[in-house]
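I'd like to ask some things about the structure below.
A protein chain is absent from this complex, but the other protein chains hold their places.
Should a chain be cited, it is by its letter among A and B, assigned in written order, with residues numbered from 1 in that chain.
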Amino acid sequence: MRKLSVALGLATVFLASLAMAQAGKDQRRSGYQDMGPTLQKMQDDDTANPAMLYVQAGEALWTQKAGAADKSCADCHSAGSMKGVAARYPAIPPGGDRPVDLEGRINLCRTEHQKAAPFGAESEQMLDLSAYVALQSRGMPIAPPNDPRLAAFRMHGGQLFKGREGQLNLSCANCHDDNAGKKLGGATIPQAHPTGYPIYRLEWQALGSLKRRLRNCMIGMRAEPFDEDSEDYIDLELYLMDRARGMTMDAPAVRP
Amino acid sequence: MQQLPPRRIPTRRTFVAGSLLVTVLPLASAQAAPDTMMAAVKEVTGEAAVRPGRVTLDIPPLVENGNAVPVTVSVESPMTEADHVTAVHVFNEKNPQPHVFNAWLGPRNGKAIVATRIKLADTQKVIAIAETSRGEFWSASADVIVTIAACTEDVN
Partner (left out) sequence: MANVLINAPGTARKGETIELKALIQHPMETGFRPGADGRLLPRNIITQFTATWNDIEIFRMKMSPAVAANPYVSFFAVASESGTVRLRWTGDRDFSAEGSVTVTVT
């Protein structure tokens, strides 16, 4: 009897908190919240999260001198100054007229400040360095800049998200707005918040960028993925970051 | 779109159906069947009796991706010079090969606990066997349901 009432009590508390969560205005869930406890644990433990291998390599790159300027990232930036940076990209760089994402920003420093060749978009070095920089924003809210020049790019990103394409005539929104939380094959459809990039995706058995993740979804929709250096990716990222405004960064994340 | 219409939804299976036609045959013949698993177990146990118990095989019953499934094998043992676990062996039923790993340990380990992450090609049984310094074999097994990731990039 005693046990039963404890159980009933717990059930009531659970239902109450569930109701409260549903009544709350913010119904957004990160990919982390959609994962089972096993994968959450893998991500939470820095001694078990495979992405930390790449972070370690990124930290080494951060202090390595490069290019004609013979300067390392650390010569110009403290690691602490990178806090919050990943949470506000894409952004328009000084003197630029369109947004770049974090990887694009790192390559600007490669070419302009280090006088070195840019890293390949999906190269090991780019993933390592962006993982190291993104880690500095862990736990911080996503905070896109309030730069009015971004509005048009963001709006274009929103159109890309909502427009149907591919042989299946699907839009990103069909899955990530209308059917989030439902199952697709075995996978739970997440709300597609880019809180954890670059991610260690078990499916890839490696670290990968947000662009790679988006490309996978486009292939899944039987749509032609954007060209590797297409500006459409940046616009879409801009829209996704705005949609996730205020959510907590958990990079470098683990995802199935 | 109210409900996902089942036939039009590109599950991983339909995405890779084309490539599966090509690859299923050699893979199927290379699959470790339950008997192959038992044969592999026999290789380490010989004719000795394998008793269930003393071993805890901690593995999630349902995983979202079979590429990295956490496994912890713990064995009840004093881990003394006179009485300790000498080895832990893990096998699976449906990967192309039945072997997963073998670990050798001794009193210097203090605890007979080994953890790693493994690949499981499909929903299947996993078995862990502990060998002791007294020549005994103890075992535990678990069933794991593996779901398949959606929206992957290509053939794999």
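To be clear about the criterion, a contact is a pair of C-beta atoms (placed from the backbone, for glycine too) under 8 Å apart; a residue touches a chain by one contact, two chains touch by 3 or more.
Only a predicted model underlies this, so the values are computations on that prediction, with no experimental measurement involved.
Undergrad: Spell out the interface residues on subunit A facing the chain that's missing from view.
TA: Subunit A touches the missing chain through residues 47-48, 50, 52-54, 56-57, 205-206.
Undergrad: Applying the definition given at the start, please give the residues of subunit B touching the unseen chain.
TA: Counting over the whole complex, subunit B touches the hidden chain at residues 19, 22-23, 26-27, 30, 67-69, 72, 92, 95-97, 99-111, 113-120, 154-156.
The criterion applied here is as follows: only the chains that are shown with their structure count from here on.
Undergrad: Once you find the CA centre of subunit A and the CA centre of subunit B, what distance in Å lies between them?
TA: Here the centre of subunit B sits 31 Å away from the centre of subunit A.
Undergrad: Contact residues on subunit B for subunit A in the complex?
TA: Spelled out, the residues of subunit B in touch with subunit A are 1, 4, 8-13, 15, 60, 62-65, 67-68, 70, 146-154.
Undergrad: Inside the complex, what are the residues of subunit A that reach subunit B?
TA: 35-36, 38-39, 41-42, 50, 168, 174, 178-179, 182, 184-189, 202-205, 212, 215-217, 219-222, 256
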